[in-house]
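All protein chains but one are shown in place.
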Amino acid sequence: MPEGSTEAESGTQRRTPQWGMAIDLDRCTGCEACVVACSSENNVPTAGEDQSAKGRAMHWIRIDRYYEGDFPNIRVRHRPVLCQQCDEAPCEPVCPVNATYQNAEGLNVQVYNRCIGTRYCAINCPYTVRFLNWYPPEWAEPLGLQLNPDVSVRPAGVVEKCTFCVQRIKRAKLNAAAEGREVGDGEVQPACVQSCPAEAMVFGDLSDPTSRVAHLANSRRAQRLLEELGTKPRVFYLERAD
Amino acid sequence: MLLLLLAAAGALMAADQPLSFSHAAHIEKARMQCTDCHSGAKTRDNAGIPSIRRCMACHQFIATDRPEIGRLAAYWEKQREVPWLRVYGFSKDAAVQFRHAPHARAEIECARCHGDVASMTVAVPAVVHTMGTCVQCHRDNSASDDCVACHF
Amino acid sequence: MALTVATAGVGGGPVGHAQVCEDLVARMPGSSPRYLGAVAVCGGIVAWALFAWVYQIANGFGSTGLRRPVYWGLYIVNFVFWIGISHAGTLISAILRLTGAEWRRPVTRAAEAITVFCLMIGGLFPIIHISRPWFFYWILPYANERMLWPNFRSPLFWDLTAILTYLTGSVVYLYLPLIPDFAEMAERCTGARRRAYRWLSLGWRGSDRQWQALERAMKLMAIVILAIAVSVHSVVAYDFSMSLTPTWHNTIFPPYFVVGAIFSGIAALVVVMATLRKLMGLQEYLREVHFVNLGKLLLLMSLIWGYFTFSEHLTTWYGNLPTEMDVFQAREHGIFGALFWIMVTCNLAVPLVLLGVSKLRRISTTVACGIAVLIGMWLERFLIVIPALSTPHLSSVSGGYVPSWIELSITAGTFAAMALLYLLFVKAVPIIAMWEYEGEPAAR
Partner (left out) sequence: MSRLHAEFEDSRTAAGAVRALIARGVPLEAIELYSRRPTELCHSLLRRKSRMSLVAVLSAAVAGGTATTLLYRAQMEYPLVTGGMPINSGWATGVVTFETTMAGAVLGILGALLWEGRLLMRRMPPPPPMPSGGAVIEVSGQDDTNALRDLLLEAGASSAVRAD
């Protein structure tokens, strides 16, 4: 990675981690706990009934459901889909104002206040995980009281998406720096990972061969979504074994 | 993009603070440190505005005869916090996350961003905070110029 | 003095420069109630559209009909449509100029004006389209303390440069042949209008140096504007073909868009000419030969368009990629299917019959074709944008799109704006270049 010294912020951090995620589809039950956790962690506004019906619901992570077989022998397959943090992200080069780019740690960053709302990134994302703030954000009472102060509330007209809970990554790095050590494996847990009751999701540093996520990403079951498009996603799905 | 708008800098001028607190008197005369009151500056995200408890820790005994201290004591009696007005802050639209601790660790002087508060009676936004200010300082000190260093 | 020869031309128009000027100036609309009424109606619709835009900005983008995954809607459709029509002018007038087609003379200015106005309207759509239009200037490359630049790799930045260049070019291209006419108009007016015309004529004196410089400049401009026009619509096509969206990521798009642009441009020109002819009584200037010639061009473009459309669909169908087939199916069935077949009828069947059969090729049929093609080409843009977006790669998030009153109002407003600009234009300048026009010799 060419640049991105984070030293002033992290003090002793030497290595630039490459964040990635592995999701074990064998474990996913489709309970949507991750969806709820994500929305409350990241101040994702609630769209409400009417707007959701119009297709304006915002969920940085969603559970795609696919049905297999014919009734009554149906199997449901679940796939949590969040921003895949592509290395070759199609959303990045099309933004005319550089509001989205990949940083040195492999995060696909969306800079909210640089966004002018062309929504080019949103149509060019093959995973459709980018969301426009259609209206000024609103929360049904009393949800407005539980906003996360570590995360900006995005104004209307701005595109947003999953950040791999960058605020938690920052927090972990700050803590590690204050204590003069490196961020340990598993120390950063995005909200979805933390809340998954089946522990289907694992987050960590892909460049560290000893990390759990690197181990899973190298598994024979590991596949990436729409890999044929050449986007090089950083989310690895461990396909079902059956 | 993000002009880090001083939270209505003009409106928050001297006369608006509930008590005429003098930074100069505390720092230059009483030889106190910034972090004596703004205790979070070195270790936490927010430097913090001291609570009335911290004020009264000293002013129960010191300079109790001054009229302003009398007004401070009145807040204390009523068990109220002093409604201080913030001098620095980011506008909501700026979508900026600022943490004091890493800046203190990097040994950035308080005055770099807050001006020479020691000689001010009332703190005023002496340094204009724009994105240019931040970016320039980050580049000068080879700190991260990644957007997500501040914007998330 | 030249009265004796006035009727000599077989075409029937006035002959002799003085007569032509007098006649054309006399035909410029005055302040009749009919004219003012038309201006008021168009102005009203434009005002309503402006209200809709302000409403959209004030209330958030949710007031449009857009949704996930159809993040681009009518605004982009209109953008492509209007930029497409803008090719009428410059391309047609430039091609006709370069090939020395003499029958072009009464046609070029009407065409060049279409270009300028369409670009002004089309160029607005990207601003209307973005959800934080007050920050539009961030696309411009300017030095700033934040050390940020626009993304030069974004097709939207290319759009900006292309449209700015095209607008500059086409304004110059419209303006240059207007200069002698402004001087001519100045002599025929008094007071403020005279001063304005004189100022606009840049001190035109009619010397042979100026005529030579003007003709040389027009020839060069015709070459340059051709290159620009082709590149502009290619760049507009790049907006689509640079993306990963199924059926958009396609090498055929740039030429396909250019062809469609010329196609719809000719159609718009025919319709505008017929309207002018009717309303301003220009029957003696805009004659059947012009419509028939443009009709032949229209037929040619229709065939090329049909060929491109067939190729695009055939390759998609034969390639049988699942994600592309989703779009293909959506486009061929249901509501989009109906629109698709209307488009094919309008763009191919109607011109083929009405213009392909030489006995049917008349002013009225050409105009009918023009209207049909305008509808068809608008639908083409719609069918490129919407079905592809509503069936993205992952079928779990597909969804439809119904424009809201805001988008419809703004769309209507732009058509009214076009009419309004044209109404004001024909009041200010003769719509046929007076110095270029000579009483037609015998019709060929």
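By letter and in written order, the chains are A, B and C; residue numbering begins at 1 in each of them.
Keep in mind that, in the parts below, a residue touches a chain if its C-beta (ideal position, glycine included) is under 8 Å from a C-beta of that chain, and two chains touch if they have at least 3 such contacts.
If you're wondering where the values come from, they're calculated on a predicted model, not measured in any experiment.
Touch with the chain that is not drawn comes from one residue among A:Leu25, A:Ile63, A:Ala104 or A:Ala178, which is A:Ala104.
Annotation: of C:Ile127, C:Cys189, C:Leu214 or C:Ala428, C:Leu214 touches the absent chain (contact as defined above). Which of A:Asp24, A:Glu92, A:Glu160 or A:Glu182 touches the hidden chain is settled by the complete complex: it is A:Glu92. The chain omitted from view is touched by exactly one of C:Ser231, C:Thr309 or C:Thr365, namely C:Ser231. In the full complex, the hidden chain is touched by subunit C at residues 2, 16-18, 21, 141, 147-149, 152-153, 157-158, 161-162, 164-165, 168-169, 172, 176, 179-180, 184, 202-217, 220-221, 224-225, 227-228, 231, 235, 238, 435, 438. One chain is missing from the display, and on subunit A it is touched by residues 3-4, 87-89, 92-93, 98, 101-104, 106.
The definition used in the following text is that only the chains that are shown with their structure count from here on.
Note: centroid distance subunit A to subunit C, computed from Cα atoms, is 44 Å. Once the centre of each chain is set as its mean CA position, subunit B and subunit C turn out to be 59 Å apart. The centroid of the Cα atoms in subunit A and the matching centroid in subunit B are 35 Å apart. Each of residues 114 in subunit A touches at least two other chains. In subunit B, the positions touching at least two other chains are 1.
For subunit A in complex with subunit C, the touching residues are 51, 54-57, 62, 64-66, 81, 90, 93-98, 114-120, 122-124, 126-128, 131-136, 156-158, 225-226, 229, 231. By the touch rule above, subunit C contacts subunit B in their complex via residues 135, 138, 144-148. Interface residues of subunit B, counted against subunit A in their complex, comprise 1-2, 43, 92-97, 99, 101-102, 105-106, 138, 141-144, 146-149, 151-152.
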